[in-house]
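Complex shown without one protein chain; remaining protein chains in place.
Moving on, here comes chain A:
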Amino acid sequence: MSSFSRSAQQWATFARSWFLIDARMQPPGKIASMCSVRLQGKHKPIYHPMSDIGDHVVVMNTRHIAFSGNKWEQKVYSSHTGYPGSFKQLTAAQMHKKDPTAIIKLAVYGMLPKNLTRRTMMQRLHLFTDDVLPEDILENLTEELPQPREIPRKLSEYTQEECDAFPMLWTP
């Protein structure tokens, strides 16, 4: 890379990448924190809050996110338009049914810095409910990020040999 001209080196250093995250069976908060780090550009050593060096992040399978605990029923998203009588409260399950990308969108929005650059960063976040991505976005992707949570295997996914090899803990 030392053979680059000055302008080519500058272009390489400040290039904007596209990241892909698969949100299947992942907690939306962890996905959102990974997104916010990359949208701000904090994963780069050249980070500065005033230079617009965030990258694009594409999240797929947002329909299949997995809240831990009872958050699907207990977590409440509230909104008020300002007019009397328009205070709405939706549980996470209702919100997800209405718009499968809203939970991750609101989580990322809350994790970004609360300044004017937040809206630009949100424009660089691309959310898709399933793993069908448009072609122009597929062409731009450069790296897939590892999932934050290891997905536990279901009992039906274990082979019979593994079930038999499991040690007998006690005789029932």
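We take it that a contact is a pair of C-beta atoms (placed from the backbone, for glycine too) under 8 Å apart; a residue touches a chain by one contact, two chains touch by 3 or more; residues count from 1.
Note that in this section contacts and distances are computed from a predicted model.
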Choices "Probable glutathione S-transferase", "Response regulatory domain-containing protein", "Adenylate kinase 8" or "Large ribosomal subunit protein mL43" - which one is the UniProt name of the chain not shown: "Large ribosomal subunit protein mL43"
Hidden partner chain, touching residue among A:M50, A:L116 or A:V132: A:V132
Hidden-chain contact residue, picked from the options A:S2, A:S86 or A:N115: A:S2
Omitted-chain contact residue, chosen from A:E73, A:D99, A:E144 or A:E162: A:E144
Touching the absent chain when the full complex is considered, from A:M60, A:L112 or A:L125: A:M60
Touching residues on chain A - with respect to the absent chain: 1-2, 9, 12-13, 15, 17, 20, 22, 44-46, 60, 131-133, 138, 141-144
